[in-house]
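A single protein chain has been omitted from the complex, and every remaining protein chain is retained in its original position.
Think of it as A, B and C in the order they're written, each chain with its own count starting at 1.
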Amino acid sequence: MTDDVPTRDDLLMTPIRMLDVSDKVTIGQLMEGFANTSFQARRLSQCLSIYERMLDHEGEFSILMGLSGAMVAAGLRKIVSDLIRSGYVDVVVTTGAIVYQDFYQARGYRHYRGDPNSDDVLLHSYMIDRIYDTYVDEDKFRETDVFIGRIMEEIGGGRYSTREFLSILGSRCINDPDSILGAAHSRGVPVYCPAIADSSIGIGLATAYKRARDEGKPSSDVFLLDTIRDNYEIAQIVHMSSGTGAVYLGGGVPKNYINDAVVMADMLYGEQDGHEYAFQITMDRAEWGGLSGSTLGEAQSWGKILAEATHTMAHVELSVALPLIAGAVMERREGKPRKGRRYTWDGDSLLSI
Amino acid sequence: MTDDVPTRDDLLMTPIRMLDVSDKVTIGQLMEGFANTSFQARRLSQCLSIYERMLDHEGEFSILMGLSGAMVAAGLRKIVSDLIRSGYVDVVVTTGAIVYQDFYQARGYRHYRGDPNSDDVLLHSYMIDRIYDTYVDEDKFRETDVFIGRIMEEIGGGRYSTREFLSILGSRCINDPDSILGAAHSRGVPVYCPAIADSSIGIGLATAYKRARDEGKPSSDVFLLDTIRDNYEIAQIVHMSSGTGAVYLGGGVPKNYINDAVVMADMLYGEQDGHEYAFQITMDRAEWGGLSGSTLGEAQSWGKILAEATHTMAHVELSVALPLIAGAVMERREGKPRKGRRYTWDGDSLLSI
Amino acid sequence: MTDDVPTRDDLLMTPIRMLDVSDKVTIGQLMEGFANTSFQARRLSQCLSIYERMLDHEGEFSILMGLSGAMVAAGLRKIVSDLIRSGYVDVVVTTGAIVYQDFYQARGYRHYRGDPNSDDVLLHSYMIDRIYDTYVDEDKFRETDVFIGRIMEEIGGGRYSTREFLSILGSRCINDPDSILGAAHSRGVPVYCPAIADSSIGIGLATAYKRARDEGKPSSDVFLLDTIRDNYEIAQIVHMSSGTGAVYLGGGVPKNYINDAVVMADMLYGEQDGHEYAFQITMDRAEWGGLSGSTLGEAQSWGKILAEATHTMAHVELSVALPLIAGAVMERREGKPRKGRRYTWDGDSLLSI
Partner (left out) sequence: MTDDVPTRDDLLMTPIRMLDVSDKVTIGQLMEGFANTSFQARRLSQCLSIYERMLDHEGEFSILMGLSGAMVAAGLRKIVSDLIRSGYVDVVVTTGAIVYQDFYQARGYRHYRGDPNSDDVLLHSYMIDRIYDTYVDEDKFRETDVFIGRIMEEIGGGRYSTREFLSILGSRCINDPDSILGAAHSRGVPVYCPAIADSSIGIGLATAYKRARDEGKPSSDVFLLDTIRDNYEIAQIVHMSSGTGAVYLGGGVPKNYINDAVVMADMLYGEQDGHEYAFQITMDRAEWGGLSGSTLGEAQSWGKILAEATHTMAHVELSVALPLIAGAVMERREGKPRKGRRYTWDGDSLLSI
């Protein structure tokens, strides 16, 4: 046996401590207690401590956060925008549904409490769309589609990264203190949406595209989202960081894209290390073989996460997990903002930070 | 369309409210916020409000709590014993592993923080047993087995319900303020363990059984656990209650048994209604067809839960879910105990409450 | 680096082979194809090959099979009884629900195709019980309860292991070629049900218990199920085997009991090794910390599965997984029975095999 093998005493070192919630306990205290328990509670506390280690890096260190799942329907919008405003996130990668629904809410429209066992055919006849146990107002969705269409017509043609486009949408949300896009715009946090075509925004853009074709306009007059330029941009961000941390809230494209950003930086600029810290909250599993549930260890084999990285995964649904992690972070830091990074772009080139 | 069909306005009535955790938030406040969000967070808050409705019933109303899964390893022992001490539970149905490990800890032994990716063969060589991400000390387990054996020898032969037997074990735990068995003994809360043979306790009893056979002792001299008598007892408890509520922490035999208790009461005494309130915390699912994950609606078809009952199910792992629910209950009630029920037994007959 | 570390070529050795199902494929061929694919398909084929290795042991080697979940409702009864009849199982450990529903079907009663989204209150008013997407006839259940009660009255008082009792029930099922209990009785395969009190059978016994109490009969006149004697019996079976293999169809008490059988044998007779082969089919997961989903590696730390054992776990629901595994076994062996073990009992002692 070599020195690497732990002794019996090494292994029986740290007793599990019973959690005590009998006396008014704050989120921060609860998460501290979780650190000495087991199973997913301990995992949540590990996510918290990995996040805090990222936050302790100031300056050139970038925190990339992936958002997926129905976070706006879940009432998590303010929490995410608070994290952005506090400088606890440097780059956001998300789905079209999340940015669209954030924008919809910034216009004053709402999600409503619904029933997962609803009569969906009745809902359809009412133009009510269901998201598990919430409802949205299809009429207001259409109004929002038209509104986004008008914004794009004002802009006219041109070739935009999704960051540029979402920053424009964000500029219309700055009066809503709880908007994700609004906070990102104000704070200078880039928001990427690689699959934006697959969303109500993409549908709106397709309508504009058809109109242009019908009117015989040249391609160049059509508003164009260039997702390959997104790749070029995010590669620059990663390359110009002293290190990176990945926060995956859910899986899907945002998780994959945050991982691929490392490979992009490596291919474009060379010698890129994987993320130094990473944690994921997901209900998905590795056993099905898909990317969303794959372990962060698996990402290490690809070099997307550093061999020496600290990482973990918690299997607690986001509507419960995120308030616990974000609440504890804010409680411990007493709202003290992190400086974070701020990006300036000249066209699609990152000028300074 | 009849009046039963909701209007569009009925459905778009209650907006989802964004959760705010930016300013020190207690568990009680968090759970209150969860009520206006979605998905599993809302489910957790529904579990809480169902539990509170049970607790508001005083007197003859009985709350039956099923415990399964590795709750002691998860550090949840104190929370359960606090609930018992506060009168927030009237009857416990559990697994052999939980009562055994509670007893083990009451003797001063511990569970230790471990690694789910341990070298299990090394652990075995060290006589360390792993429970996911915790370790227990097999040496201390064996010492505990011998200790339980000695208790049974002191008792001698006889036929016991598991409640009687576990009350005897509980009487040895009263000096540990965090013991589940100790709290139940002190408080007069019956603890049933229908599958007790399937546990270290059952192994200890089998050893005694063999010794008796080897020594040629008559059966009557052998300590006997009569689980059918358990059925008889729990049927009486249900029958003599003005109503019942079911709290299923996990699934398994404890869930099924709490449901069957209603059928038992009906078969033995007639005219028994199902549980009036019920909630379950589980990661299991209905789609696999098993009892543990079956919906509480399914239990209504069997009459085990009342047609009019309020019930829900939350899919959040117990190490996270129980502290949130129990913490909120204790915070809101400020530790004010519920009177609860107290049982006196004459043999296996329930005398008075 | 030591010799233990594989080289790159070692790792890139065996290509995944694409599955071809374009030309009429049998279950056996499909499972053979699965061996060269990935994820749960590969796992299923590993379960099959572990099972076949167990079956290749003749003579004193014992295969213990745990049954849990709603297997009778799933239409899997004939498959299990075929396995028993072919000598592919030596010992069965199961739940009360499975043996009860097997008995119910042996009386000519049926499960019916139902809808998981049924109106459970309507079902209850019809005395129809729902098991996910199947229905059972509560009237016929009650008739069956009364019938079991009468069998027990014929037997009179006495102390029985669940094996003895279930063998009696099985003797009433031998005319049904598809009955699990009938096949086990005919073949001499012991069936254990550690949590039998927690079932319709337990409810029937509780009724008898109450009647005896009401009539003032002495305890000794009451039919008694002695689950500790079960422990004593199964410990003998394990002790007198040259080796053991564990097949866990689902988790729950049957899984735990088959593992504990090893510890029982060790405590009663000493020097007992863990199971040499083991596989489990389950939708449960290790991450929740419970026994049902715990890895078979975890069982190795406890010594319940041998350090050198071949073991695996497949996450495919049993209604799909069992037909694939059992079908492939039967196809490959062309129905050729295995000798298997046959047990003779003198009281609760295993006489010969």
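What we mean here is this: a residue touches a chain if its C-beta (ideal position, glycine included) is under 8 Å from a C-beta of that chain, and two chains touch if they have at least 3 such contacts.
All of these numbers come straight from a predicted model, not from anything done at the bench.
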item: Left-out chain, listing which of the shown chains it touches; value: A, B, C
item: Residue touching the undisplayed chain, where the options are C:Asp137, C:Asp198, C:Asp230 or C:Glu298; value: C:Asp137
item: Contact residue for the chain not shown (choose from A:Arg42, A:Arg229 or A:His275); value: A:Arg229
item: Chain A residues that touch the omitted chain in the full complex; value: 68-70, 73-74, 97, 116, 118, 120-121, 123-124, 128-134, 138, 145, 159, 194-200, 202-203, 205-207, 209-210, 213, 219, 222, 224-232, 235, 250, 252-253, 256-257, 260, 263-264, 267-268, 283-292, 294, 297-298, 300-303, 307, 317-319, 348-349
item: On chain B, residues whose C-beta touches the chain left out of the figure; value: 38-40, 117, 285, 287-289, 315
item: Positions on chain C where the hidden chain makes contact; value: 5-6, 8, 11-28, 30, 33-34, 36-42, 44, 70, 73-79, 82, 110-114, 118, 122-123, 126-128, 131-135, 137, 178, 315-320, 323-324, 326-327, 330-331, 335
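As a working rule, only the chains that are shown with their structure count from here on.
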item: Gap in Å, rounded to a whole number, between the CA centres of chain B and chain A; value: 38
item: Distance from chain C to chain A - Cα centre to Cα centre, in angstrom; value: 45
item: Chain centre separation in whole Å, for chain C relative to chain B (CA means); value: 26
item: Where chain B touches two or more other chains at once, by residue number; value: 70, 73-74, 118, 123, 128, 131-134, 317-319
